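Below is one structure, written out as structure tokens; comments come after it.
In this view, the complex is presented without one of its protein chains, the others remaining in place.
Lettered A, B, C, D and E in written order, each chain numbered from 1.
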Amino acid sequence: MITRHDRVAVDLPKPKSPNPNGASLVQELLGGKFGEMSTLMNYTFQSMNFRGRDQDHARPFYDLIANIAAEEHNHIELVTYTINLLLSGASERGTDPTTAPLGVANESRNSLHFIASGQTALPVDSMGRPWTGDNVFSSGNLKLDLLHNFFLECGARANKIRVYETTDDPTVRAMAGYLLVRGGVHVVAYARALEVLTGADLSKLFPIPDISNKQFPEAKVLEDQGLHLILYRNNPKDFARVGEVWKGRHPEDGQKLTVEDGGPEGVPTPELPEEPQLTAPGIGAIDEEMLKELAKRLGS
Amino acid sequence: MITRHDRVAVDLPKPKSPNPNGASLVQELLGGKFGEMSTLMNYTFQSMNFRGRDQDHARPFYDLIANIAAEEHNHIELVTYTINLLLSGASERGTDPTTAPLGVANESRNSLHFIASGQTALPVDSMGRPWTGDNVFSSGNLKLDLLHNFFLECGARANKIRVYETTDDPTVRAMAGYLLVRGGVHVVAYARALEVLTGADLSKLFPIPDISNKQFPEAKVLEDQGLHLILYRNNPKDFARVGEVWKGRHPEDGQKLTVEDGGPEGVPTPELPEEPQLTAPGIGAIDEEMLKELAKRLGS
Amino acid sequence: MITRHDRVAVDLPKPKSPNPNGASLVQELLGGKFGEMSTLMNYTFQSMNFRGRDQDHARPFYDLIANIAAEEHNHIELVTYTINLLLSGASERGTDPTTAPLGVANESRNSLHFIASGQTALPVDSMGRPWTGDNVFSSGNLKLDLLHNFFLECGARANKIRVYETTDDPTVRAMAGYLLVRGGVHVVAYARALEVLTGADLSKLFPIPDISNKQFPEAKVLEDQGLHLILYRNNPKDFARVGEVWKGRHPEDGQKLTVEDGGPEGVPTPELPEEPQLTAPGIGAIDEEMLKELAKRLGS
Amino acid sequence: MITRHDRVAVDLPKPKSPNPNGASLVQELLGGKFGEMSTLMNYTFQSMNFRGRDQDHARPFYDLIANIAAEEHNHIELVTYTINLLLSGASERGTDPTTAPLGVANESRNSLHFIASGQTALPVDSMGRPWTGDNVFSSGNLKLDLLHNFFLECGARANKIRVYETTDDPTVRAMAGYLLVRGGVHVVAYARALEVLTGADLSKLFPIPDISNKQFPEAKVLEDQGLHLILYRNNPKDFARVGEVWKGRHPEDGQKLTVEDGGPEGVPTPELPEEPQLTAPGIGAIDEEMLKELAKRLGS
Amino acid sequence: MITRHDRVAVDLPKPKSPNPNGASLVQELLGGKFGEMSTLMNYTFQSMNFRGRDQDHARPFYDLIANIAAEEHNHIELVTYTINLLLSGASERGTDPTTAPLGVANESRNSLHFIASGQTALPVDSMGRPWTGDNVFSSGNLKLDLLHNFFLECGARANKIRVYETTDDPTVRAMAGYLLVRGGVHVVAYARALEVLTGADLSKLFPIPDISNKQFPEAKVLEDQGLHLILYRNNPKDFARVGEVWKGRHPEDGQKLTVEDGGPEGVPTPELPEEPQLTAPGIGAIDEEMLKELAKRLGS
Partner (left out) sequence: MITRHDRVAVDLPKPKSPNPNGASLVQELLGGKFGEMSTLMNYTFQSMNFRGRDQDHARPFYDLIANIAAEEHNHIELVTYTINLLLSGASERGTDPTTAPLGVANESRNSLHFIASGQTALPVDSMGRPWTGDNVFSSGNLKLDLLHNFFLECGARANKIRVYETTDDPTVRAMAGYLLVRGGVHVVAYARALEVLTGADLSKLFPIPDISNKQFPEAKVLEDQGLHLILYRNNPKDFARVGEVWKGRHPEDGQKLTVEDGGPEGVPTPELPEEPQLTAPGIGAIDEEMLKELAKRLGS
């Protein structure tokens, strides 16, 4: 079970300008094979499917996967809001359909943003193809699942780096910087889990791909604050043993890894203005009289 | 953001016996077009994408959708654990691969349960086809999204009824009974939302399909306790206005609808024994010496 | 534009017994790559997309493709009704959901027949996979499109033969026999079109695959009546020149090909009884009082 | 069974200029989830699958769905011809392949128009993804199917509005205006059907989304002629009782609904010139001598 | 470029009996996400896409990937022939279609084996779903691609183990045993490549999953002969430096790794008898006279 909060993990700056094609590329980090839908759903299913978790040796690994799953929910939010901010104001606002207000769709890579959604995110990749359950790997074998997760996070890291490199938009960069750091925690976490499970030392593999988070200013500033060292524990009672895996030192800078109870403090969700040409949400399209009646019906 | 708890919403009885084909059918309620992955992801995206939510008239609808989204997480858990319980012990347990322990796969509808997963759930439907992001509808127009959700919940209700009708297994029936009641709340919630938004009276449409929850003993017992009247509010501060939509009387039995803060109390997650023939999780496959070393590496 | 008639092309006998797995196999002839959805949609799109049809040399080919397209609508009907008849009574009829009336789904190849539909056909193949627009070929080059169609009809013929060979059910055999004959007309028609267009003589290729329609009693009886020699022309005014392609002699038995205006006379559509356990259609689930009110509302 | 006519429902003006990206967007109305392929196939399957249609209470609903299915064929034609007109002349005409005549494909959203088809429509959406049978809903439960259809038509309406808003091209607008009106009839029809079936009054839900057809000049002119009030009955004998559902007054302007036998009068299908650079149709590529021989082979 | 030889890598025993459902499961090793189509295509694309291969440090890795790619062709052959042998004689042989010779399809998991193919393999998985290019990972980053390949081979190993466990059929077991050994070489090869590239020591990760090849008699006998120690080099001139990666000792048994020029000696391809009821290949369906003419046309 989960409890939902009306906040997002980090403050996103406003975009320099609306940017539909930029939004189309960011979709890769949401609905692509290595997007946040994939990390969320892989770990959610692996945790629900975890056999033998009642065993003393297995429980810390269960706790780790379950907690990382929970944090991925924050991440689909951040990518989604980035897309939504890039698309806000991307077409001509107004209520007259005869002015071709959605003309921008003709030059846009993802027409679904204008036809299927109200200039907002969809669970699709940068080519507009839907996320699919085929992206979930849950073999039941712990070592193999951890290896998968380590690879998945490295692949996700490559995608974040590459999407970052497509733009100088501050919203995208802030989001990607944050996710590089927090996704970086997950890379390390699964490497640590494999190390604890088998005794192998994977630290010389880092970083994958061969470029440090420190080269991304928006990530570096967060790592300077130590954000790459913290694993969030949703609840110290439910997931008591996560620290038996998340411990020791960071493979890249040697700092000490720590467990922090609760999640990030977060900030309110970003404001998303109406898009009347898309009747999104459409309440503003109603006349005065009807609005009064609606208010009356709402009034509790 | 979310907080995850290591509990599930309701206690699931043990299956009468392992039942791989039963599990294959229950997958429809997880990864099918009308499965819980769909309800979870539709409302999650609609809430993140909700434009104009800062407006006074719009906020209660946002609160409603966001809260229902959160509850759907409980539901993917319940369906997943039902599948996992049906698959526990479905093949021959043991560590010798030469005894054809997975022979049952030859007569099973979903071979992925034995090859791709460790006899556990996957985000696929009853034909083994993956859930897809194409199942998410998020037009941005509130009225249209609510109509979609009302239809989606009615479609989901039909599927639950039909899967219930395939079996007398107590686990499946307990799960389906609970979901009929709680999904029934969501049917009513979206109907109420449309009524509040437009002034139309949809109560004569109920029930869709034309069979009452009361005809399902496992649902009836819960409705007798009033579980069909409660909308869970994750947090009274974050989602203060959900009660401006969820109010009035139930369209079928006329009882008063109420908002309850927090979610169901829940119970611990079900136990899932190891399946050594699938090396799931595989820790038991390790010899004594290695287990000792693992314990040492875990010891914090 | 089309006019629809409430008739089907040929009378289908009742099945010996309900047969869900048989129905699952027949789906290949409806929604498979070589199913009737494919022939219908290929020729419908090719005709709408036919460039240069105003030219004197091109028009007869347009007329041919457009008319065959129309007949394929009859064929999706026949395959659909065959599936529906095989599924009628396939589960336990009744209104009590607690008797596991849909238990048969556990042993059935296509669970969607019981969960997604009311024991009726869906546009899917014998593995339950949906028909897709990728099955439509419409290159715009007449010779290439005709070659495609010739191949498509030969592939469809192979599928009909093989589905026929899976069963001794009289409904399936009557349907397959009729379609072998009428699809056989389309094989010949596209071969004739290629011959007229290029001057090549394709008659030695027949039959593909290497087995004659005469070996199928249900087809032979129709060919003895000359049904394999007739091309239906929807309307002599709209499609005046179809006979400039459909002429000469049948490549297998040398009989004279003829054009017939209008389509087959047809028979009323088969009766499909209610399936109350699926609330299909559900009107019977309504009580006496409501039925009276419904009758009142219907009364015009 | 159907009879096909070589006409389309309404006259389409010529485009201002060839417009490949415009064509790519219009594809959404053909092969998208809410495109005309979906409405055509949903109602065609629901009608063929309609159980219990022989019952007195059920027949009018069957008649309604079957007749709307037939009209959707007109609609796939209109969208297809709109795409074909937008693509006519979109590349450089000629027979010399070395001049890069298809260079425009490099800047076009849908390359399949130039590679897979002869600058004509395909059953794909605005992202080039194929239409799929997964878009067909046919549960067998009449109330649920009608609710689906009502939602489907509202979703289709949203898509038409949005595609209209992408352009000032007269062909697209004429097509969209006509479909808004006729699709609007289907929205009302399914609402009426639900009202007659259950007694609920859905009229306050209109319009969905929150913008009137009257705001679209190309639709308004047709509604001024009353085109939004007419349901076409293919045949008064086969579908005698459609008027028991289609009756009463239009929910938006209160005018009287009427049944009209036959369909629209229609006009000849639009002319589609050859595209020799694509050898579409390719007959013009043949030399004089061969054309003479072709004429001889055609001569009946 | 490749040269093809009419041989397969290892001799496959005849199946105990035809086994369509067994064949359906073995398909996972051919067209599944972790099947041989995936390994073949991943390495083929990675080798063709390998940037900077002219660099001294990079070339040995290119040589490794290119050579493993080539061996995967042997593996799709072995899996395909296993399927084909299991399906030989699976239906009733004969030329009379009225005896329902393909009745077995009604109880078979994969109907495509009887309808789409002539009782032979298709590039699909154990659920009949087609292999897809989405299974190819080719990021261009060497470390990430190697990590992917290491994971892919471990996942493939898990699938081979599990398919082995479904049956005691000697053909399946011989094939799986051979592939466990040769796929095991590839697991080690990619681990070695990562070790050489980064200096990390991955040997403690072995085996993944946690069961040794030695527990499979058909694999053990081959490892006893040292087959798990050999990497095949297609050509010592073209791929001179493969031995700079493939060297050292096997992580599980410590024996010395060696490079062998050329591939396995192989044996002739298995015999696949005709299936006349499927007209496969259909030449036998031709009468004596036609066979004579065919012989004449063939005679060179």
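Quick note on the criterion: a residue touches a chain if its C-beta (ideal position, glycine included) is under 8 Å from a C-beta of that chain, and two chains touch if they have at least 3 such contacts.
Just so you know, these numbers come straight off a predicted model, no measurement behind them.
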Chain not shown, its touching partners among those shown: A, C, D, E
From E:81, E:150 or E:216, residue that would touch the chain that is not displayed: E:81
Footprint left on subunit D by the chain that the document does not show: 95-98, 100-103, 105-107, 109-112, 114-116, 127-129, 277-279, 282-283, 285-286
Subunit E, residues in touch with the chain not shown (by the definition above): 1-9, 31, 37, 41, 44-45, 48-58, 60-61, 66-67, 69-70, 73-74, 76-77, 80-81, 84, 116-124, 130-134, 136, 138-144, 195-197, 199, 234-235, 238-239, 241, 243-245, 247, 262-264, 266, 269, 271-275, 278-284, 291, 293-295, 297-300
Absent chain, residues of subunit C that touch it: 33, 134, 137, 139, 141, 143-144, 147-148, 150-151, 154-155, 158, 194, 198-205, 208-210
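Here is the rule we go by: only the chains that are shown with their structure count from here on.
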Steps needed, at fewest, to go from subunit A to subunit D via touching chains: 1
Chain whose mean Cα position lies farthest from subunit D: E
Rounded Å distance, subunit A centre to subunit C centre (Cα mean): 47
Rounded Å distance between subunit B and subunit E, as computed from the means of their C-alpha atoms: 39
Two or more partner chains touched - positions in subunit B: 33, 109, 116, 127, 129, 134, 139, 141, 143-144, 158, 199, 209-210, 278-279, 282-283
Pairwise touch network: line, ring, star, complete, or other: other
